[in-house]
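Only one protein chain is missing; all other protein chains are in place.
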Amino acid sequence: MTLVIKNGRVIDPANSLDEPKDLLIHKGRIKAIESPGSISFEAGEKPSVIDAKGCVVCPGLIDMHVHFREPGFEYKETITSGCQSAAAGGFTSVAVMPNTNPVNDTRAVTEYILSLARAEGIINVYPIAAITQKLEGERLSEMADLKDAGAIAFSDDGRPVMNNELMRRAFEYSKMFKLPLIQHSEMLDLTEGGCMNEGMVSTELGLKGMPAEAEDIMVYRDIALLEKTGGQLHVAHISSKNSVELVRQAKSRGLSVTCEVAPHHFTLTDEAVRGYDTNTKMSPPLRTIDDVKAIKEGLQDGTIDIIATDHAPHDIADKQVEYQNACFGIVGLETALPLSLKLVDEKILSIGDVIKKLTFTPADIFNLEAGSLSLDNEADLLIFNPNLEYSIDISKFHSKSKNSPFDGWKVKGKVIRTLVKGKTVYSANEN
Amino acid sequence: MFNRKNILGTKCLVEEEITTILDTADSFKEISTRPIKKVPTLRGKTIINLFFEPSTRTRTSFEIAGKRLSADVINISGSSSSTVKDENLIDTALNLEAMHPDIIVVRHGLSGVPEMISQHVKCPIINAGDGYHEHPTQALLDLHTIREAKGTLKGLNITIVGDIAHSRVVRSNIYAMKTMGMNVKLIGPSTMIPLGIEKMGVSVGYDLEGAINDADVIMMLRLQKERQSRYLLSSIREYSNLYCLTSKFLEKAKEDVLIFHPGPVNRGIEISLDVMESERSLILTQVTNGVAVRMALMYLLLGGKNDTSN
Partner (left out) sequence: MNSVVFSEQDISWAVTRITHEILEKNKGATNLVLVGIRTRGATLAKRIAKKINDIEGIEVDLGILDITLYRDDLSAGKQNPLIEKTSLPFPLEGKQVVLIDDVLFTGRSIRAAIDALIDFGRPASIQLGVLIDRGHRELPIRPDYVGKNIPTSKADRVQVLMREDDGKDEVCIIDALTKDNS
């Protein structure tokens, strides 16, 4: 019922806090944040105590882009295993993409997902519903109904909305419900048959390339349409330097554009594809060192608002095939924190900024009641040790799928404990 | 000395290795002229040809090479279509390895497969062509043929013509030829030449006529109809007008220029019939040398390695 977390370095970007503090949690809510040692109790009360010495205590992380594959592809991941994976990665809220089977384009599927997540009671799951029915890119989905059922944004992710007229109408329609459209920006005709970034590496490896222009052109189109119609655009998994620049310019014109980046796009380049490890295959693909540089600059100057993993679990049968035939995507929930903390080592971001892009800012953009340690908020917390070094071991992942290129990497920054509504949903000691 | 475990490509081969392979191939060429075209060198060894892409000539060449060394050669056609979900690729390789082959020769329509297989099996792998990545034995037999005819490789000019973007023959040849000191020029329609390929140390052009005078060797490539999208060409007719090697183009060539083609030839599209049959065409010599080079590679990979000691 009552929990005290003491001796931690509390970082809460929402409240511009970065100090040693003790927290008091009661009935699942944050009741006090005080100087260390100052929390007092009634006589007779015996709270549980968590000693967060040497650790950072921050809001539970929020991942605005995950694929939990349920309903329809439960062999890759279920809502349960996905939530367990998220908790192990320090996330207390995730937004799930609608490319399930059936697609989340109706109230029924949205409510199914929400009820499953609630029944499991591990972390908070926010559904993202489809922009178009069945993701076919032909007809708008029932956005009003979907919002009412609990959808917090719309996306056809996995796929782009190719039809220009339909995308224009999608902006106009969604504007009425004040929910953002999340676009997987990819001009499919330019990337047809491609499986990695187009460049010197793809020429040498004999693999068909997906040029960065496929992303840039759609980002440009969406910004142009948004400027005309109004609405809110969020560019999913940005990867190309020109796209970052387009978003930067759109923001400077005051347009309602935001974007996210996945950790693999600031950690790896297309050189990682040498050796044909299918865990380097994702869409958008790993790009060149110039793109990675531009992404880091975008993170620094705020052009890139949030970090989101695009957690895409795939079974070994879908990955242990020829590179061309392998499914796109890698899991990301359990590697996001250490990879993002590398940005601190590289002096790209401060630790507070990293946490902000994973907590306050996503909640702010998508209007979620999460991402901050304000008094009376639900106690969704992450306790992590920023200095603890360890090796990533995919066999210990909680996700059903182990498709990650980071196996064996020596990293720094380990999740010690994740709490949702004051209840521990992951503890490093028991795992 | 030859210490490679696999022959996956020519990119990593150094000059000494290529020279050793060519010298060894010289000795093996003579065996094919004997009345008994066999030596007992690889007697009792098992060589599996795992061909996921249909290919009569390359597979036959490997088969004859192995049999002339007295090895037992087994041909397996794998289904390369991803829609036919039979046995997974890695499972197929592991199952074969469980039968203790001494070499697996792999050809596949998709790049990277021989390398993937080599990461999972212990026996040597020879890449017989993967997607449009590498075709090392073809490049080596091309070099062998050139060296045989010209006596040397260093400083020679070669012009390679055709669908550069989708050619594994071109990539393997570029690496091997640059290692041996040749000058490589690539000619083809701009849609079929990858952007930035000059960084491989080659020159690029779109005009066949201008690339003929200096060439010591002209290599024509196959129009890879199965690998192209429909947007790369206007018509075969126009392609052939611009890039088909005819005697008219050859008027400006050196007297002793050599004509190559990895085969099979699309007559009248890549080379005209009279040029194919002229004495400057070494297309059939390439085939003969193919057997010798493949024998040499099998010998070099297996000769001197045996786990039963006497």
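Think of it as A and B in the order they're written, each chain with its own count starting at 1.
The definition used in the following text is that a residue touches a chain if its C-beta (ideal position, glycine included) is under 8 Å from a C-beta of that chain, and two chains touch if they have at least 3 such contacts.
Here the structure is a predicted model, which is why all the values come from computation and not from measurement.
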Left-out chain, listing which of the shown chains it touches: B
Per the touch definition above, residue among B:Gly205, B:Gly263 or B:Gly303 touching the missing chain: B:Gly303
Listed residues B:Asn6, B:Thr24 or B:Ser118, member touching the removed chain: B:Thr24
Residues of chain B (touch criterion as defined above) contacting the omitted chain: 1-3, 20, 23-24, 26-28, 30-31, 34-36, 38-41, 299-300, 303-306, 308-310
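Keep this in mind: only the chains that are shown with their structure count from here on.
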Contact set on chain B toward chain A in their complex: 11, 82, 88-90, 108, 110-113, 115-116, 119, 130-134, 165, 168, 171, 194, 196-197, 199-200, 229
Contact footprint of chain B on chain A as seen in their complex: 192-193, 199-200, 203-207, 275-276, 317, 320-325
